[in-house]
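Complex shown without one protein chain; remaining protein chains in place.
All chains are identified by letter, namely A, B and C, in their written order; residue positions are counted from 1 within each chain.
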Amino acid sequence: MAEPLLKVSGLQTHFFTEEGVVKAVDGVDFEVHRGQVLGIVGESGCGKSVTTLSILRLVAAPQGRTVGGQILFKGQDLLKLPEAQMRGIRGNRIALISQDPLTSLNPVLTVGEQIMEAIILHQHVDRRTARKKAIAALEAVGIPSAASRIDEYPHQFSGGMRQRVVIAMALSCEPELLIADEPTTALDVTIQAQILALMDDIRRQREAAIILITHDLGVVAEMCDYVAVMYAGKVVEYSDVATIFANPKHPYTRGLLKSIPQLGEKKSRLVPIEGQPPSLALLPPGCAFAPRCTEYTRKCSQQMPLLEQIDTNHMVRCWVTAGQQDTPAPAGATR
Amino acid sequence: MTDKLLEVKDLKKHFPIHRGIVFRREVGAVKAVDGISFDVLKGETLGLVGESGCGKSTTGRLILRLIEPTSGSVRFGGTDLLPLKDRDMRPMRRRMQIVFQNPYGSLDPRMMVGDSIAEPLRVHKLMDGKQIQQRVKELLERVGMSPTYANRYPHEFSGGQRQRIGIARALAINPEFIVADEPVSALDVSVQAQVLNLLADLQDEFKLTYLFIAHNLATVQHISDRVAVMYLGKMVELASSDRLYAEPKHPYTQALLSAAPIADPTQRKRDRMLLQGDLPSPVNPPSGCRFHTRCPLVNEVSNNLCKTEDPPLGDLGGGHLVACHLHKVAPASHLLATVPRA
Amino acid sequence: MSMSTSSTAIREQAPEQVMPPAEPFLRMVVRRFLKHRLAVISLGVLVLLILASIIGPHFLPRFDALDLDNPNQAWPSLAHPLGTDELGEDVLARLLVAGRFSLFVGLTAAFLGVFIGTIVGAISGYFGKIVDTIGMRMTDMFLTIPLLMLLMVLSSFTRGKTFVPFLPQDLQQLPIIVAIIGTTSWMGVARLVRGEFLALREQEFVEASRAVGGKSFWIIVRHMIPNAMAPIFVAATLSVGDAILLESALSFLGMGVQPPVPTWGNMLTNAQQYMISTPWLAVYPGLMIFLVVVSINFIGDGLRDALDPKLKGR
Partner (left out) sequence: MGAYVVRRILTSIPLLLGVTLILFLLMHLMPGGPLAAYAQNPHIRPEDLAKIRHIMGLDKPLWMQYFFWLGAMLTGNFGASLTSGQPVLAMFLSRLPNTLMLMGASLVVSLIIGVLLGVASAIKQYSAFDFTVTTLAFIGYSLPVFWFGVVLMLIFAADLRWFPAGGIHSIASHGGILDLAWHMVLPVTMLSIVSVAGWSRYMRSSMLEVIRQDYVRMARAKGLSEQVVIMKHAFRNALIPLVTLIALSLPGLLGGAIMTEQIFGWPGVGRLFFHALAESDYPLMMAILTISAVAVVVSNLLADIVYAALDPRIRYD
């Protein structure tokens, strides 16, 4: 396979609070290739949003710091770039689509201004050209009469239209990688379908890579080529989408798939994952999922398993299912 | 035939919009709920589904009279609730309860969870102190929590645990009927199933009747015997949950089903019906059928009927009701259908 | 299969997610207050000042024989650590006695203001609609008239009046000052309480209480008041500082408490006359006011941190 567009390995982003160190991201590995959609799926607080912010190096300092790992964007480690160069990448080659279209647009600037500022910054064009490009970007995401609506303020748009504006903003500089952080969570299901269809078009037409953060396994199944499942700050399983759904290996992934009701298949009972998601400030030693796990062994609560390759393109972090029970962790192994 | 526990007829709630400082006048109204009728049978779960702003949550609150309806009637166990005075409504509240969507907002942050659970018992002066403590312990255990948690504050618990506390409070006075207003949509995916199973178990154990409000079709379909679909303050379709999924008749229901993502990558290539545009405002809903502005089948009906005439809710037989001009059926004379219980 | 049974067996001992032991509300508030270092120090300073004002004057020589050759014997000495003033009175003793009056007026005026403000705000916020409109328009009106001017006018009108018959003539002015400060400085609290009540009324837990059949009285007593208490308490604390500042400003302008009843404000006015010869006389009273007010403000800040449930877990 060709060199990935983005390769994240061993990423660790911690928050240093008064109460102690919160390991929001603590061992995240994945790759994204051109024209592919990678889904990062997990529950609230599993570190998926912090992962995206770490890629863009936008984690709020001074409490939040990326303390380990590599983020290779076309072979270049983003974590080692000077800030000025990093700014040239943000919005230009890697763009963000955030969760809540209501709050991610500045209420006192017109949508045109907000799209144009990135174009002017990165493409070094004058305002007239930037405006034309901004109108084109709005048209591309399906906003009717874009030429006149460009001078309106965000509150004059509906929720679905706002998310289109945010996407237009992200696309304006034709980035190679789009990071969409729960782009449809705040939207209704019929609007969600519109936005997902739009993102699918973008991927196909522009050959951009997309990282799609979501907690909705349905969205993952519809949109993604590869999936990274996160739990308590770590990637616990990574594979292509067909494998994840047909042959999940990690007990958490399996539990998730069993616990969601599926349209059309009437089960009398769901099979839930028992217990509560852990607090990141007081993680148990060993596997964070151990207390809720149906396949628990004593080792699980003693030592954190590694993300092991069990098949081509299939990695699992589990002592039991990856057959790691008897392998002692090599000293100094990256976690 | 099963008994009706709840009969809702032509229920309306218009929130007035005022203008003017000196002379306040009504310039319009948000027609949140605009004339809906349905029955809930004893022991069943009726699902109420629709997108945000369709009036489903308002409907739940109108039934419990947490919001005063503009017009219509709500009969509960044969008693019309709407004309009741506060004093007469209070005993009725012992028979009907609500579980809220937001596990963070629905518990008083300054009240220990034991006191929150005991509140209904104290309000209705049903037991003395010792009995109340005993009852709170039982309730906590019943919803799967340790009885020692009674003297803790809500902020110490996770969302799923709080939702269990909310359910325990609703159960405290042995109600017959519970409105569950999006009880799992604020919860983590892995916890949702726990709460759904708990609700199902409690229903069996205490012979409860549910009105289950949600926007997630799969969840509603899983838990409900029958499902009603709402769009912009109106009910567009009502059928048994299996039938609604297998044979949706209203174009909106069809669109809703087809828009819902399915957690199965092999089904990705299925045909889908994508709706254009946004939800219209409930202040000035479209004329005729409210769905006509987004309906892909609007041209299938002659004479522009969809734009001019509001289709009545008609019975297709077997308790399958639909409000659409595409389905020429006689208006439903009685809304209660003979639905085989699952 | 054997694997699954064995793991189930071990599962019994799987580490449970144990909750830390429950912490009583009061202890939590105290613990969090103690984390605010400046607030703790301020509390110490304030307590010390109050105790000193109450018992201090009993242990200090109040007067020295007036030396007619040197009537302004203000130089500090061992007997008079801060010196004496132009009348031969020990400055420290007078400062402490003045502290009694300043603190008394500040505390009672603030209490009155908070009381009025809470009632106006609670009524406005709970009943809403037309009641709210009237209450808030009234509040706006009082906010429109410049407070200090209003106080000066009221104070000049009420000078020499007798409100409380059994008080000595000298002290008649105290309840008047308390009354006019209290009745003109309730607006901030009124707005705050109204805001709290309006917000609380919309909270789901209030709706939940109504759903189980809670009456208005029950909801107000069991839910609204406990939840509104914290901000009111903080505002009340801060308004003590404001009232002390107002009283001292009035007294400084000669419109508040008049000598011979000493307050820090009128001591400062008096000291202004001797600014060239004994400038430090002007420093002490101001310093006392400042110390008290800054302590109260820091305590208020500490209380806000300690009581605010939104800051929980941070």
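The rule is short, and it goes like this: a contact is a pair of C-beta atoms (placed from the backbone, for glycine too) under 8 Å apart; a residue touches a chain by one contact, two chains touch by 3 or more.
Please read these numbers as outputs of a predicted model, since none were measured by experiment.
Trainee: From the list C:34, C:131, C:145 or C:164, which touches the chain that is not on show?
Mentor: C:145
Trainee: Could you tell me which of A:32, A:95, A:140 or A:257 touches the chain that is not displayed?
Mentor: Among A:32, A:95, A:140 or A:257, only A:95 touches the chain that is not shown.
Trainee: One chain isn't shown here. Among C:206, C:219, C:268 or C:306, which residue touches it?
Mentor: Considering all chains, including the one not shown, the answer is C:268.
Trainee: Please identify which residue in A:21, A:67 or A:121 touches the non-displayed chain.
Mentor: That would be A:121, which touches the missing chain.
Trainee: Suppose we count only contacts with the excluded chain; which residues of chain A make the list?
Mentor: Those residues of chain A that touch the unshown chain are 53, 56, 58, 62, 87-92, 95-96, 98-100, 103-109, 117-118, 121-122, 153, 155-156, 166, 169.
Trainee: What does the interface between chain C and the hidden chain look like in terms of residue numbers?
Mentor: Counting over the whole complex, chain C touches the hidden chain at residues 38, 137-138, 140-150, 152-154, 156-157, 241, 245, 248-249, 252-253, 255, 268, 272, 275-276, 279, 282-283, 285-287, 289-290, 293-294, 296-298, 301.
Just so it is clear, only the chains that are shown with their structure count from here on.
Trainee: Between chain pairs B-C and A-B, which one is joined by a greater number of C-beta pairs in contact?
Mentor: Higher C-beta contact count between the two pairs: A-B.
Trainee: Using mean C-alpha positions as chain centres, tell me how far chain B is from chain C in Å, no decimals.
Mentor: That pair's centroid distance is 49 Å.
Trainee: Suppose each chain is reduced to the average of its Cα coordinates; what separation in Å results between chain A and chain B?
Mentor: So the centre of chain A lies 33 Å away from the centre of chain B.
Trainee: Residues touching two or more other chains, restricted to chain C: which are they?
Mentor: 313
Trainee: On chain B, where are the residues touching two or more other chains?
Mentor: Where chain B is concerned, no single residue meets two or more other chains.
Trainee: Spell out the part of chain C that touches chain B in their complex, as residue ranges.
Mentor: Per the touch definition, chain C meets chain B at residues 19, 22, 25, 203-205, 207-215, 218, 222-223, 226-227, 309, 312-313.
Trainee: List the residues on chain B that touch chain C in their complex, please.
Mentor: 61, 64, 66, 86, 89-91, 93-94, 97-98, 100, 102, 105-111, 116, 119-120, 123-124, 149, 151-153, 155-156, 166, 169, 172-173
Trainee: Quick one: which bits of chain A touch chain B in the complex? Just the residue numbers, please.
Mentor: Spelled out, the residues of chain A in touch with chain B are 43-44, 158-161, 188-194, 196-197, 215-222, 241-242, 245, 252, 255-257, 259-264, 266-267, 269-274, 276-277, 292.
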